[in-house]
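What you see is the complex with one protein chain gone and the rest in place.
We just call them A, B and C in the order they show up, numbering each chain from 1.
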Amino acid sequence: MITTPAPRAARPPVQRTAPVLRRRLVGAYVELTIDAPEIAERTEPGQFVAFAVGGPTSAHLLRRSIAISTAGEGAVTVVVSAAGPGSTWLTERQVGDALDVVGPLGRGFPIPPPVTPALLVGGGYGSAALVGLAARLREQGTHVVAVAGAATESRLCSVPDLTRLADVVAVTTDDGTAGRRGLVTAAVEEFLSDAGVVYACGPMGMLRAVSDAATARDVPCYVAVEESMACGIGVCMTCVLPVVGEDGRTRFSRSCTEGPVFGGDRVRFADVGTLPWDVVGADAMGVTRP
Amino acid sequence: MITTPAPRAARPPVQRTAPVLRRRLVGAYVELTIDAPEIAERTEPGQFVAFAVGGPTSAHLLRRSIAISTAGEGAVTVVVSAAGPGSTWLTERQVGDALDVVGPLGRGFPIPPPVTPALLVGGGYGSAALVGLAARLREQGTHVVAVAGAATESRLCSVPDLTRLADVVAVTTDDGTAGRRGLVTAAVEEFLSDAGVVYACGPMGMLRAVSDAATARDVPCYVAVEESMACGIGVCMTCVLPVVGEDGRTRFSRSCTEGPVFGGDRVRFADVGTLPWDVVGADAMGVTRP
Amino acid sequence: MTVVDAGIDMSTALGRVAIPSPVLTASGCSAFGQELEPFVDLSAIGAVVTKSVQLRPRSGRPTPRMAETPSGMLNSIGLQGPGIDGLLADDLPWLAERGARAFVSIAGTRVEDFAELAERLRGAPGVLGLEVNISCPNVESRGEVFACDPAAASDVIAAVRAAADPAHPVYAKLSPDVTDIVGVARAVTDAGADGLSMINTLLGLVIDPDTMRPVLGGVTGGLSGPAIRPVALRCVWQVHQALPEVPILGMGGIRSGLDALQFVLAGASAVSVGTAVFNDPSAVARVHDELAGALAQRGFAGIGEAVGHAHRAAA
Partner (left out) sequence: MTVVDAGIDMSTALGRVAIPSPVLTASGCSAFGQELEPFVDLSAIGAVVTKSVQLRPRSGRPTPRMAETPSGMLNSIGLQGPGIDGLLADDLPWLAERGARAFVSIAGTRVEDFAELAERLRGAPGVLGLEVNISCPNVESRGEVFACDPAAASDVIAAVRAAADPAHPVYAKLSPDVTDIVGVARAVTDAGADGLSMINTLLGLVIDPDTMRPVLGGVTGGLSGPAIRPVALRCVWQVHQALPEVPILGMGGIRSGLDALQFVLAGASAVSVGTAVFNDPSAVARVHDELAGALAQRGFAGIGEAVGHAHRAAA
């Protein structure tokens, strides 16, 4: 394995009621900035927050996890895509509305020494999660190349921010409505040779492709995964993935507290949704070596 | 029995999405006016509407029944008191928000010949339900006396409207913060001798007292009751009261479709919440004549 | 949702009797149909499943009869109703005149009551079949609910099947409050049930924090609505898996076409919409339209193909 697992965040999360300070449409998404100083001051790039949805009459009990795009000056910014009822409700919040939020949650991206050139790869709203990271890397003088891809122009995200922060930015769309036509992975191949570390956030298929490409070239790659989460804080065990630990053994690891940032080479993407025999404790489930 | 049961409404209800046109605080209540022409044109004084509450993420399945205060010019006005989660949600609606509403529901107040002097008695937000009636009676030249009572000033309702529409208005509060100190019933006693018909809307205790007083003087009295309703349209049988029919037999009658307006002398107030042996079908429940 | 009208074949059957739509009302949630007329074309829906009727008129229980619960409600109506005479005199003719099909729910506290009701309903106008509500206390067995005892449940169904018009399909309505619903399903099917209605309400209780007493006059009541949908789907799934040839009328928390689709995929060939009608009086018609759209979007030519599909896809 090339990667070292991301360390635990330095500070624990808090739960707060945070008013919406700003709301902005960004292509197909809604960007919300909330007033949450104690969350902002604790945030490390790559962490996420969890919002209660639907207000006091809600039938939706579970929080929705949303990656933190940027955190600073007392505020936290997120980009939300209206997928189902919970995220749709979030995108409908207006300035002044109060949100019940827990964060920052999970582990951030490990930060490389300043001299290591970094390649950041975002897919869809996944690019938002890389903005804080890009800022942090730029701050310490790291050379940053960013690739933002999406199915179509309206589903691109954070391109202006990344353009401002990165040394090089490439945009790809599957349908060619913006940037180069094609998948992000094509652009990634091109920049990989100059990269010392890769960070990726986006759909699972993309994470897998980016991680495979980087690992094949011996470049450490960190991915921020998106697994269905019931609690977001590590107590329910719904969000697990088969991840290879430092001892070489695979465990079902919680993406909320042991992730969402994992070494890409450590995530057994092909086995997600299955129970491989060599996962620790699979034997007790009756799964034996084939 | 002095009263004839209220007849069915002339026109059936409709279900519509109605935007809020106006929102106004009235003491402890919120008055909402909604844009619902098809409901407005069908409304008879005394009918009610039923609102879905909590929006698309709501855990509250049941509609909330709210009396219609006035209906006209394409709009319906209601006065809502924030009691539990559903009514609180209603009071939080803003101009432009869309409400899912069914109405008009139930039976209206039977209208007397113009020459019959009418006494209208409202308790708390119950006074709102009398405004449309007062307007209708005034239109046909009936002499109208209105008594509006409440526990305290902030819980009075529709006093300006009733003052405009009625020939005489009396206000009472239990704590004396407005009008005369005391219960509405004291004022009622005073006006009863000149009344040819009484209409009352308010808490059950008040309805019973007003109805008893009127009936004792042989004045027909119609009350609009408030029973817990699951459907509001007559299909669930949750909202029943023991009511004496024209054949003299008591039935568990649905307050949503056979009411909410009942002849006060026909409602067996003392037996509400019990199963008297002489209710039609009580024998099949194992309740026998004592 | 966009409703795709791709000429989906929505006709299905209750037992061997064809119906034009797989979406029906649920017993006790649409009375005898009259009140839905302003909102729904009663002749276009699968059938009106009438409020469970007994031999004699019943007052039902004292109020309070309901409590709202998270995504559901508790009721304790106590089967208020006109009795079989009233049903035959007023309600069935009214429905028949309008061309609406009545799937008549019958209830009783003795096996003979059920049989007598079935007998009385032979040849009644507009009656399509019988749904037997066995979630009633059995007076001959210290009040144990028929549906909770496979033997008692079978006795009722056998008696009804024998007494009923042979052309009337007889559906047994099962309670989820049992350790082994497949066992009950098997027993009543062996006794002659032509189909199964699943599920009736779950037994529940709510305490009023103000009075500090149970809210309902009857202490416990029946829990219904979307809250119970996962339990209902599990029952339908288990029974269809064990008895794939037995038709199922699925219900429990159906509110949308996609909810109905889940029941169909799990094995129901028709569905009832109950509590959702209280939220949306036109729910039965809306669910029909949404279900048709959902089936079309998924490439089904008709509802028939979709019944039990979730089991087959596994193979």
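The rule is simple: a residue touches a chain if its C-beta (ideal position, glycine included) is under 8 Å from a C-beta of that chain, and two chains touch if they have at least 3 such contacts.
A quick note: this is a predicted structure, and the numbers were derived from the prediction, not measured.
*Asks:* Which of these touches the unseen chain: A:V121, A:I233 or A:V261?
*Replies:* Residue touching the absent chain, from the options given: A:I233.
*Asks:* Would you indicate which residue among C:V23, C:L74, C:A185 or C:M198 is in contact with the undisplayed chain?
*Replies:* Hidden-chain contact among the options goes to C:L74.
*Asks:* Which candidate, C:G204, C:P247 or C:P281, sits in contact with the chain we can't see?
*Replies:* Result: among the candidates, C:G204 touches the missing chain.
*Asks:* Footprint of the hidden chain on subunit B, which residues?
*Replies:* Output for subunit B: 59.
*Asks:* Residue-wise, where is subunit A in contact with the chain that is not depicted?
*Replies:* On the subunit A side, contact with the omitted chain comes from 12-15, 52, 59-63, 100, 102, 227-228, 230-241, 251-252, 257, 272-275, 279-285, 287.
*Asks:* Even though one chain is hidden, which residues of subunit C still touch it in the full complex?
*Replies:* 67, 69-72, 74, 148, 177-180, 202-207, 209, 211-214, 219-220, 223, 225-231, 233-234, 237, 253, 258, 261-262, 265-266, 294, 298, 309-310, 313-314
Methods note: only the chains that are shown with their structure count from here on.
*Asks:* Chain contact topology under the given definition, line, ring, star, complete or other?
*Replies:* complete
*Asks:* Which chain wins if you rank chains by how close their C-alpha centre is to the centre of all protein C-alpha atoms?
*Replies:* C
*Asks:* Using mean C-alpha positions as chain centres, tell me how far subunit B is from subunit C in Å, no decimals.
*Replies:* 34
*Asks:* When the centre of a chain is set as the mean of its C-alpha atoms, what distance in Å lies between subunit A and subunit C?
*Replies:* Comparing mean C-alpha positions, subunit C is 46 Å from subunit A.
*Asks:* In angstrom, rounded to a whole number, how far apart do the mean CA points of subunit A and subunit B lie?
*Replies:* About 55 Å, centre to centre.
*Asks:* Where in subunit C do residues touch at least two different other chains?
*Replies:* 70-71, 226
*Asks:* Quick check on subunit A: which residues sit in contact with 2+ other chains?
*Replies:* 59
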